[in-house]
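In what follows, a structure is listed as structure tokens, so that the remarks can point back to it.
The complex appears here without one of its protein chains, the remainder shown in place.
Chain nomenclature is as follows: A and B, assigned in order of appearance, with residue numbering initiated at 1 for each chain independently.
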Amino acid sequence: MSFNRFAAKRTGHGVLVLFSVVAVLFSIRFIYPGDPAILIAAPDASQEVIQSIREDMGLNEPIYVQFFDYMAGLLRGDLGTSYVTGTSVSNQIVGRLPATIELGVAATVISIALSIPFGVISATNRNNRIDSVVTISSLVGVSTPNFWLGIILVLVFPVALGILPTGGREFGLYEAFSILFTTGDVSAIITWVQHIILPAVTLGTYYTALLTRLTRNGMLEELGQLYIRASRAKGISETLILYKHALRNSLAPLLTILGLQIGRLVGGAVVIEEVFYWPGVGRLFINAIRNLDWPMVQGTLLLTALAIVGANILVDISYAVLNPEVEYQ
Amino acid sequence: MVQKKDNLLQVSDLSTTYFTDEGEVNAVNGVSFEVGREEVFGIVGESGSGKSVTARSLIDIIQSPGEITGGKIWYRNQELAQILAGSYPEAVDGNRINIRKLPPDITKVLRGKYFSMIFQDPKESFNKSYTIGEQIAEAVEVRKRIDENLDSLGDLKYSFWDFLRDSFSIRGGFVSDESYERAIELLELVDMPDPVSRADEYPHQFSGGMLQRGMIAQALACDPDLLIADEPTTALDVTIQSQILEKLAAIRSETGMSIVLITHNLGVIARTCDYIGVMYAGELVEKGGLTDIFERSVHPYTHGLLQSDPSTTATGERLEPMPGQVPDLIDRKMPTGCNFAERCPQAMDICAEDPPVYDVDEAHETKCYLADQKQHGDRKQQRRQ
Partner (left out) sequence: MISNRLKQNLRSEWNQNHLAKIGAGLVAMFFLFVVFAPILSPHDPTAQNLSDALVPPFQTMEYPLGTDQLGRDMLSRLIYGARISVLVGILSIAAATAIGTTVGMLAGYNSGRLDDVMMRITDVFITIPSLMVAVTIFGLIGPLQVEIPDPFVATGIGGSSMPESFILPGGIIFALSVTSWTTFARVARSEALSVSEENYVRASKSIGSSSPHILLRHVIPNSFSSVLVLATLRIGFAILLESSLAFLGFSGAEFSWGRDIATGRDYLASAWWVASMPGFCIVFLVLALNFLGDWLRDAVDPNLNEGAN
């Protein structure tokens, strides 16, 4: 089938999955025992007040009506009202979104930038000491709890060495750039970097370890293929063979794994945000669970699912682009 | 054997060993042969005979755990010899160069400009992620850069930015536009229909025969003195085989290049080769001209091959497969004495000692005691050390 049909079909599938997710999440509200109206109302509220709150929240309607309302709200971008703050869930999430996105992107960029050279070095030094070091480091990397790693980094840099802050964010990237362009002051950017570097490195460690291992194994497999031997017979330099041919062909599977592991990245971000007091959606989620603020929980989970489904679709499409042989199934 | 004075390539006692966990494998053991200008030299043998490894050893694309462990490979090239004489005197002797004594950077230049190789399976020999045009153009570009820097023997540097541009197929990577144009010309040369649009296609969009033509085009990109063809037609249909062989012959006449043709198919040998070497278990057991081998062969293995191949036996004649198997090439397991003795229908007691190479005729020699008419030597047939 054609590429466009493939893309459409893939997106359609994603939407379907998203719908299932919405249905599952919607039911959370009903699983949990307890009356949300009571939670919202003041502690000494009378029965009538509680009843009117229930009316306002539509809790007396039959379930399917509530579901429709919820779906309609979703399409408008309305994720409900927080039990805790009484304000819009969507607004709160949107407010925190840039922070989490910065963290996620920074961690991904760092891990790709580190893992490809490490993977290539490891593959070309196979059975060497270098290879062993890199391989073992990768194994350690995937075995280390990321929150603990973050704490250790805080121990080393801010506590022992006195550089880099222990947490927080201060400026978003967008604001930092605005300040740069309006006043020419670089310090905002520098502050942003100082604040994001420890969390991003911590979050990226798992990914780096994983990708290094994958790059190494992928490269080794490619280097054993016949076309590499044929390329050598052409008199091309080893560097060219390594990068233009072997690495190029190793990238596609890497991309797929990257996409599949986005879930781990987001999950990791939730914890890292706690460790570094990073004001992102993850902390919003954790606080919501602690406070049993179900609309917020639903909202954040939904957003996460949306992001992951979107990422998976992107990955599938990019894979088809990178790999000319693929028949669009 | 009479040595030709102006042969292009002279291989002398070449040995290649693979150092594996199970032991040392003598894939090529003391192989010697010559290839003259505009000649086609065929190397024939069963699989496992070491013919492919020999081919790869000529241009040194042997990878660990393999290593070329002995011998000399003389390449006659006046121009190159002059350039190299200054920096690598140990490798140069007059107008010829011992490839084995050159460092890897220089052998790379040889592969880029003077020698080319085509392989058995064209589908596996191209990178599936780049177009045919791009890959042929790569070979052209290599040659171009070498020519531009011939005095310093061109450094084929490749930077990270080149990699980024190449990955996203942006023009301006390693391959120049000129080289790409030339690649299309080369496709025309090998009779590829509609070369301009086919150059933009990927390997999986070609049939085996067409892809092999593409590989030949790529091999011609550097205008080589020597083309090494490792089983070029084995993976193809019989009808396509003929076309490819004809094309190779035509190219040989037009450009004057020499060819080393590796195959197990005697029919192919009969059609294309001037001289032939028969390999068994890592050794050249018989060597000679076309008629020497086909009509006057001495070595029992050669006989066996001829009798078991349908293309060389007359219709109606029985095919006689050879009993037994090729011996294990792992050093400690190899037979002492003649490698073929245990399968040989004419084995004698003396075969327990490794036979020397005997001259049978002017261009014909064999590594077999049967060539020694009388045990105690006839002056005409010199025992060669």
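One rule holds for everything that comes next: a residue touches a chain if its C-beta (ideal position, glycine included) is under 8 Å from a C-beta of that chain, and two chains touch if they have at least 3 such contacts.
Since the model is a prediction, treat every value here as computed from it, not as a measurement.
Engineer: One chain isn't shown here. Among A:V134, A:A176, A:I236 or A:V297, which residue touches it?
Structural biologist: Answering carefully, the residue with contact to the hidden chain is A:V297.
Engineer: Taking the entire complex into account, which one of A:F147, A:F177 or A:Y319 touches the absent chain?
Structural biologist: Answering carefully, the residue with contact to the hidden chain is A:F147.
Engineer: For the full complex, which residue in A:A8, A:V109 or A:L155 touches the chain that was left out?
Structural biologist: Checking each option in A:A8, A:V109 or A:L155, the one touching the absent chain turns out to be A:L155.
Engineer: Since one chain isn't shown, list which residues of subunit A touch it in the complete complex.
Structural biologist: Counting over the whole complex, subunit A touches the hidden chain at residues 17-18, 20-21, 24, 28, 31-32, 123, 126, 136, 139-140, 142-149, 151-152, 154-155, 159, 217, 219-224, 263-264, 266-268, 270-271, 274, 285-286, 289-290, 292, 297, 300-301, 304-305, 308-309, 312.
Rule of thumb we're sticking to: only the chains that are shown with their structure count from here on.
Engineer: Once you find the CA centre of subunit A and the CA centre of subunit B, what distance in Å lies between them?
Structural biologist: 53
Engineer: For the complex, which residues does subunit B have touching subunit A?
Structural biologist: 56, 59, 61, 63, 108-113, 116-117, 119, 121, 124-129, 138-139, 142, 146, 156-158, 160, 162-163, 166-167, 173-174, 202, 204, 215, 218, 222
Engineer: Given the complex with subunit B, which residues does subunit A contribute to the contact?
Structural biologist: Answer in residue numbers: 225-227, 229-237, 239-240, 243-245, 247-249, 251, 322-325.
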